[in-house]
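The full complex has more chains than appear here; those shown keep their coordinates.
Chain naming follows the written order as A, B and C, and within any one chain the residues start at number 1.
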Amino acid sequence: MKLDQYRLTEEPAYHASGNEVAFYEAAYEARLPVMLKGPTGCGKTRFVEHMAWKLGKPLITVSCHEDMTASDLVGRFLLGPEGTHWQDGPLTLAVRYGAICYLDEIVEARQDTTVVIHSLTDDRRILPLEKKGELVHAHPDFQLVISYNPGYQSVLKDLKESTKQRFCAMDFTYPAAGIETAIVASESGVAPDVAGRLVRIAEKSRHLRGQGLEEGASTRMLIHAGRLMRSGMSLTDACRLALILPITDDPDMRDALEAAVDACA
Amino acid sequence: MKLDQYRLTEEPAYHASGNEVAFYEAAYEARLPVMLKGPTGCGKTRFVEHMAWKLGKPLITVSCHEDMTASDLVGRFLLGPEGTHWQDGPLTLAVRYGAICYLDEIVEARQDTTVVIHSLTDDRRILPLEKKGELVHAHPDFQLVISYNPGYQSVLKDLKESTKQRFCAMDFTYPAAGIETAIVASESGVAPDVAGRLVRIAEKSRHLRGQGLEEGASTRMLIHAGRLMRSGMSLTDACRLALILPITDDPDMRDALEAAVDACA
Amino acid sequence: MKLDQYRLTEEPAYHASGNEVAFYEAAYEARLPVMLKGPTGCGKTRFVEHMAWKLGKPLITVSCHEDMTASDLVGRFLLGPEGTHWQDGPLTLAVRYGAICYLDEIVEARQDTTVVIHSLTDDRRILPLEKKGELVHAHPDFQLVISYNPGYQSVLKDLKESTKQRFCAMDFTYPAAGIETAIVASESGVAPDVAGRLVRIAEKSRHLRGQGLEEGASTRMLIHAGRLMRSGMSLTDACRLALILPITDDPDMRDALEAAVDACA
């Protein structure tokens, strides 16, 4: 009941690229914590949604950030008419009632957030609520999943070795052209050949990575472009708004990206 | 009802420079989040007001700053006679009841403010109120708009790549001379030829940018000068107070700007 | 009623140096925000008091500092017997009931304090009380005035360009000798020739600026010296206590200033 709002009501579309579904199922069967590695917008969040739906488990997602505290995850005392009462945080909800808890971009969080998961990721599977003086033993359905973008980590902000070693890891990247075309077509509603042209533009932009562009166009941006076209915009205008202007202000890079669009228009 | 005070009661004047109105309508139809890029005082805020009025939607504007927290956007518990109760923040109001939410100069905000919009800017369109244990599904009318001034960003303060990729972007700059003259005349009440002289002064000041001036005179400053003239001041005095003294203390730069004023007086 | 304690009950003496009174009246008529630029103790605060008295408006002055938060300006919830109630801060009082609000040395404040004035300094003239969920439309009498000492600004602590452009600016400096003599005589009660000698000493000290002295003696310091003389102290002692010891501990600089005093004693 507590977790009803976290159940997925329809199947999230997912196009598998390899064995990732079977691998995840094995990790879930062993209740091992899982780390999803890969660049922004390549489908990690969608994959977790798909797996939660497939396994029939509720999914609680938390976007981590550097001002997030352990209390934001674990819970806190709130003041009510009868004095303070405890309110479970999203992690405690998942642990207590049995959900998959997905901590998105965990390296952004402060250390206390990271350390709080240690006793959940070894064989103890317990969560101490120190402020409340309670030890929560994890529900058998509980599993912890985190995402991690290796390209973003710096020396200052990385997971501690003692944290990394607690996870099984799976690599993600952009899907192969055929699969990405199918995704863009189904998610945005454009015709497959239009989707294919968008994917070719994305591939060109990804080759510019490291030559002045931090990242190429993601699958999500292609879907944005497709949806703008569905609202009546031309491919050139849609790509300009959805693929070029958001990611660069450098005139040369904009020219290079517009040339890529023109070549596929 | 909750949003009544955020509805625009009269049409905000806007002079279009290109296809920006149609582009925005397409993005709104697809409910894609929009990023407005451009320098200070060139009309981004007015454009959003105009579009909100045109689309008949309420508009909630938040000026971001580095001491703003996620709670300032999302809401917080307040203590009342019956204990704590939840008060929606401006973003939650917009999400729940269906407004356009405009986050002005979002890069100034702390990261937790930026990350809070992630789940609103992909296909989930949800806002988790973690402190309250509620998942708010966005109202069909909700849209997120942010402004971004590329000239101001530094390495330390920039949007994360994973945030940028969630937006369609539109470029803004100062309007062409004829349009800017019309704006200054109608907003300040001076005669068109006076407005034209102010615009020519602004153009000269914008050429000094990068030669010791951080930015040239904005359209807003021209309107200020016009309004001072309407209060009885000479063009020279008005330009000195409204265009020169506020932006530079350098004697040479002041001389250069005064020469520009004299040339058009 | 709310603003009664902020009304000036007697005319603050002010000796004009140029057109500043007329300029300010024009800016107030157009309800443009005003920035007063100039060194410490040259009379900016007194000028605002004079103008508020002349225009018959209440004046709310806030000395800004780096630990001031937006809540200190805008207001906050306080806990009372019926739970929390909102208390308007000084800026909100001015906005709601129609006062001139003078933010002294605004660059000292934190950014959230600075950004909070943005929507008050363009044509919207609104103040969003986000914590309370209220949009306050400015009273027709409301005007914002800030002071700014260009000599003090560093790269780390300066107004943002997007803030500066929202203001009309007026330059202030120490008054001409004749006017300054009249001010010192009337404010401290010393005879005009004594006041004249104090002003000559100040002029000498101002020439030492940049040669080991951060600033010369201000008009305020001359008034202090005059008042010490009215309490029976000699000119030499009074100048030592009021003009020399407070601003330098360097023996050579003290000798130079004492020589200047001796030359006029």
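Rule of thumb we're sticking to: a contact is a pair of C-beta atoms (placed from the backbone, for glycine too) under 8 Å apart; a residue touches a chain by one contact, two chains touch by 3 or more.
Keep in mind that this is a model prediction, so the values were computed, not measured.
Considering just this structure file, the complete complex holds how many copies of the sequence, given 3 are shown?
Result for the total copy count in the complex: 6.
Methods note: only the chains that are shown with their structure count from here on.
Once the Cα atoms of chain A and chain B are superposed, what angle does the rotation have, between 0 and 180 degrees and to the nearest 5?
Roughly 60 degrees of rotation.
So, what's the distance in Å between the C-alpha centres of chain B and chain A?
30
Determine the centre-to-centre distance between chain A and chain C, using the mean Cα coordinates as centres, and give it in whole Å.
Result: the chain centres lie 52 Å from each other.
In chain B, which residues are in touch with two or more of the other chains?
In chain B, the residues touching two or more other chains are 79, 82.
Please output the residues of chain B touching chain A within their complex, sorted ascending.
Contacts found on chain B: 19, 23, 25-27, 29-30, 32, 35, 37, 69-70, 77, 79, 82-84, 110-112, 114-116, 118-119, 122-123, 128, 130-131, 133-135, 150, 161-162, 164-171.
If you look only at chain A, which of its residues touch chain B in the complex?
5-6, 40-41, 45, 61-68, 72, 76, 78-82, 87-90, 93, 104-105, 108, 149, 152, 187, 214-215, 217-218, 220-221, 223-224, 227-228, 230-233, 237, 241-242, 245-247, 249
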